[in-house]
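Note that one protein chain is taken out, while the other chains of the complex remain in position.
Chain nomenclature is as follows: A, B and C, assigned in order of appearance, with residue numbering initiated at 1 for each chain independently.
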Amino acid sequence: MKTEVITLNESRNVTLTAYIQAVGGEFGNIVKRPAMLVIPGGGYQFCSDREAEPVAMPYLKAGFQVFILRYSVKQDAIWPNPLEDYEQAMELIRSKEEEWKLYPDKVAVIGFSAGGHLAGCAATMSRNRPNAAVLGYAVLGEDVKGCNPSAPDSIAAVTVDTCPCFLFSTRTDNVVPIDNSTRFMTALAEAGVAFESHIYSYGPHGFSTCDSSVQSLEGISVRAPQWVDDSIGWLKEILGDFADGCMSQPKCPLRVNEDHQPWLSVDCSMKLLQSNPHSKGILDYMFQMMQSGAASNYADNPLFKSESDKDGGEFNALSLVTNMRLRDVLNFGQVPENVIEDINTQLQKIENK
Amino acid sequence: MKTEVITLNESRNVTLTAYIQAVGGEFGNIVKRPAMLVIPGGGYQFCSDREAEPVAMPYLKAGFQVFILRYSVKQDAIWPNPLEDYEQAMELIRSKEEEWKLYPDKVAVIGFSAGGHLAGCAATMSRNRPNAAVLGYAVLGEDVKGCNPSAPDSIAAVTVDTCPCFLFSTRTDNVVPIDNSTRFMTALAEAGVAFESHIYSYGPHGFSTCDSSVQSLEGISVRAPQWVDDSIGWLKEILGDFADGCMSQPKCPLRVNEDHQPWLSVDCSMKLLQSNPHSKGILDYMFQMMQSGAASNYADNPLFKSESDKDGGEFNALSLVTNMRLRDVLNFGQVPENVIEDINTQLQKIENK
Amino acid sequence: MKTEVITLNESRNVTLTAYIQAVGGEFGNIVKRPAMLVIPGGGYQFCSDREAEPVAMPYLKAGFQVFILRYSVKQDAIWPNPLEDYEQAMELIRSKEEEWKLYPDKVAVIGFSAGGHLAGCAATMSRNRPNAAVLGYAVLGEDVKGCNPSAPDSIAAVTVDTCPCFLFSTRTDNVVPIDNSTRFMTALAEAGVAFESHIYSYGPHGFSTCDSSVQSLEGISVRAPQWVDDSIGWLKEILGDFADGCMSQPKCPLRVNEDHQPWLSVDCSMKLLQSNPHSKGILDYMFQMMQSGAASNYADNPLFKSESDKDGGEFNALSLVTNMRLRDVLNFGQVPENVIEDINTQLQKIENK
Partner (left out) sequence: MKTEVITLNESRNVTLTAYIQAVGGEFGNIVKRPAMLVIPGGGYQFCSDREAEPVAMPYLKAGFQVFILRYSVKQDAIWPNPLEDYEQAMELIRSKEEEWKLYPDKVAVIGFSAGGHLAGCAATMSRNRPNAAVLGYAVLGEDVKGCNPSAPDSIAAVTVDTCPCFLFSTRTDNVVPIDNSTRFMTALAEAGVAFESHIYSYGPHGFSTCDSSVQSLEGISVRAPQWVDDSIGWLKEILGDFADGCMSQPKCPLRVNEDHQPWLSVDCSMKLLQSNPHSKGILDYMFQMMQSGAASNYADNPLFKSESDKDGGEFNALSLVTNMRLRDVLNFGQVPENVIEDINTQLQKIENK
């Protein structure tokens, strides 16, 4: 492993520390590595050592190239200085693909507390978007004004283009209120962005890796240290894992449906397709045909007919699947592939607005 | 273990199945046990066996008495029938403290999907409030109307009196949108209710315990089965754990602060105390005294003075602690206990509104 | 789940309690289940409740049919009574394949302490051999005489026909010395039998599942409870896991090599083949040909030539692979498949003695 400290901005005292692991040789199946950029916290007043090197270690163990960004703090933290520090770091990292032996499309970021705010801004509003972001007990909403009045609300900035996010924190955090995490998640959910999150029952702010060498284990849930391994497992699902000379395909689908695309399709949710009068017409006609038996081989599928049970009640199973993609519903109903494609062609002519 | 099926409502086909473990004898240190009431899902159309006995097993292993409620479904699910089924079950369970050897103040509930909705209603609006609730990929908001139009939104019902909650689900759930969980959490955060949550990256709706015998492990994150052990760990933090002939004290604090109490105190957050003109006056006077050095032994504490660093910037550390309780801030500033009590006495005369 | 108590031997008070889970219906992909027979400990003086039902729960959760055997104790424990109780139970279980919906070739046994002795005897000397055995802080050697003078040493009975075993215990066990486990493992290693083992740093005898409801967690390593999940993971590797209407292929190879077979083959270890004069002749001739370059395409493989390095030292890489199967060595050396088969044909004519 080679260690290198690069000055990004001398006047603002901004540095990037690189921890570069070997490829080839005994690591013969590895030609490049994914990368992790660590952004320590410190209320935009300092960059905490507790959230720097101890955090680098587990990602190095997992095979990542790791970088630590020490960004503009105190009066230098006036916006957009910290975000520009990040942009500069990420540009440099991706430009050194060959020298540092890393995959430029597999560079994640992890930030804690105020560093989590900066990572959240990287995820939502940067030019050099990371490929995944881990946000630890992060300040994400308006609360950031308390430590940096010029810094923006990252929750309001969440869009469909926000990168996949992994959030963790403790519910009893008395520095950064837990609704910073829960509101950010709701924004991700609305925007259809991939995420995972773990909110542990209790524990103080600033627990870093929750190793006994950085955090007293009194007063914090025994589950809190689990975020480290969980974040690594999640990164493998999002970025892929080491395979023979390359990285495997990611296992985690980035989208639940295509509800955020400009044109409709069978990959949109039933709910969306039923809320648009043009697509609703197509669906109504289609289901009517199915229920009437015109489409013979799936006429008996319980999904496509109202059920009258022994007690006289009635229930339409379609009401249970409004959040599924139309494609899933049709597949479940064993609708032939060519029929599905016909419907898709019709839907793709309708604008999603 | 004794197994017993009790009919709660014959006409609506409501039953409670009890799994009662021994106490005393070789379990000599156990005189009573905590209890878990399992509420399976099924879209208020049926009660799923996949979310019944397989769920009972881990809590039995952990030492709980376990009950499964099969509640009113289909046309019988018209509100408030299912909630009344729950009320009846919980009343019965607590009334049989001696016969069934359980602690009536340590009865949790776990519900899945639509059963998670019913458990969420138990947590927020029941007369017989559970002592903790585990909510698995639960329908919690208005989405419940899709399967039971008469059922209420449990998110809107969250108050300070909601019981502690543990939530888990997968982000890509295409039956119950994930914002059911994230919005419920935000409501809990606002109401100051204890919770823990785990949202896994991907996986289908309805994975139950995520054992290979109830759920194909293809297409779901390897972390998903972890909710089972995590929920047990959490229950021990909330209800206490087996000790010698009793249960130990819970480790998880139920409140972060006392901001939801009718009168102010030093256990309210700085933010709340600064937002009320009466308490703000008291705080301002107090901090002025401290900064002026009148309160000699903590005059030098950096918390209580503005900092002018070498570059001319200025930063008031108090802005970082607005979410802490005043008591924590004063303790951190080494303010003497009798001074804290004086301030408390003054604050307790101010109404919290 | 149906629970049933069957009297196996009234005069000796021997019973089998069955916990039978449903198949089909909502468990539609399950037609039968693997099974676990639980044998509690108690020094052949009683059958401990602490090692009965609490142990059944995790295997029920994992999808097994579970049985508890309460066998002959006190003066009835005179050998071979307890082993005959086991034989009777195992015969009954396998005979009820259809009624109890279980795979008769996937019936494991788990025993604790003296029950671990009985499970060890089942694994090594029974007529109705289990398909896998879990041995918890088991009495396996001559120490069993202390509690049952007529009982046999199961370590001495280990042969190639012993079933796969999973052992766990604590090193500081002051009732059953830890060498009961380590000597049993050495016997398994010598006989080429599959096993896994976990010896935890410290803890008392008799910790059962190490749940707080059966064991004080003071004075025992925090890793001890891990044996439960590990044993389930191991059973899936040995017996296969639930697949769609069947069980998947086991992942764990039962043999490292074929050194315990009556005739030699390329699947025997280099060590064995070199120790037999007939096979040694074949190997010597083969390697000589390879080193001389007669077998052109693998002549340069470093495995097949002595290395003289810059410092004049010499090292034959073959000395590092004496425990590998000849097949692995030849594959590593890229020897063509037809050459390997020729060699195999020659070796299979040589008796292994």
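As a convention for this text, a contact is a pair of C-beta atoms (placed from the backbone, for glycine too) under 8 Å apart; a residue touches a chain by one contact, two chains touch by 3 or more.
Note that the coordinates shown come from a computational prediction; the quantities given were computed from them, not determined experimentally.
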Query = Where does the absent chain touch, in terms of which shown chains it meets?
reply = A, C
Query = Which is it among C:27, C:100 or C:195 that touches the chain not included here?
reply = C:195
Inquiry  = For the chain left out of this view, which of C:185, C:214, C:264 or C:290 touches it?
reply    = C:185
Request  = Check each of A:97, A:190 or A:241 against the chain that is not shown and name the one that touches it.
outcome  = A:241
Inquiry  = In the whole complex, not just what's shown, which of C:37, C:83, C:102 or C:176 touches the removed chain?
reply    = C:176
Ask   = So that we can see where the missing chain sits, which residues of chain A does it touch?
value = 1, 3, 21-22, 25-27, 29-30, 33, 48-50, 53-54, 57-58, 60-63, 209, 211-214, 216, 236, 241-242, 244
Key: Interface with the undisplayed chain - residues on chain C   = 43, 45, 74-76, 143, 146-147, 171-179, 182-183, 185-186, 189-190, 194-202, 221-223, 226, 230, 233-234, 237-238, 251-253, 256-257, 269, 309, 311-313, 315, 319-325, 328
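Here, only the chains that are shown with their structure count from here on.
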Message = Using the definition of touching given at the top, classify the network of chains in this structure as line, ring, star, complete or other.
response = line
Note = Across the interface between the identical copies chain A and chain B, with over half of residue numbers shared counting as same and under half as different, the residues used are same
Query = Where in chain C do residues touch two or more other chains at once?
reply = none
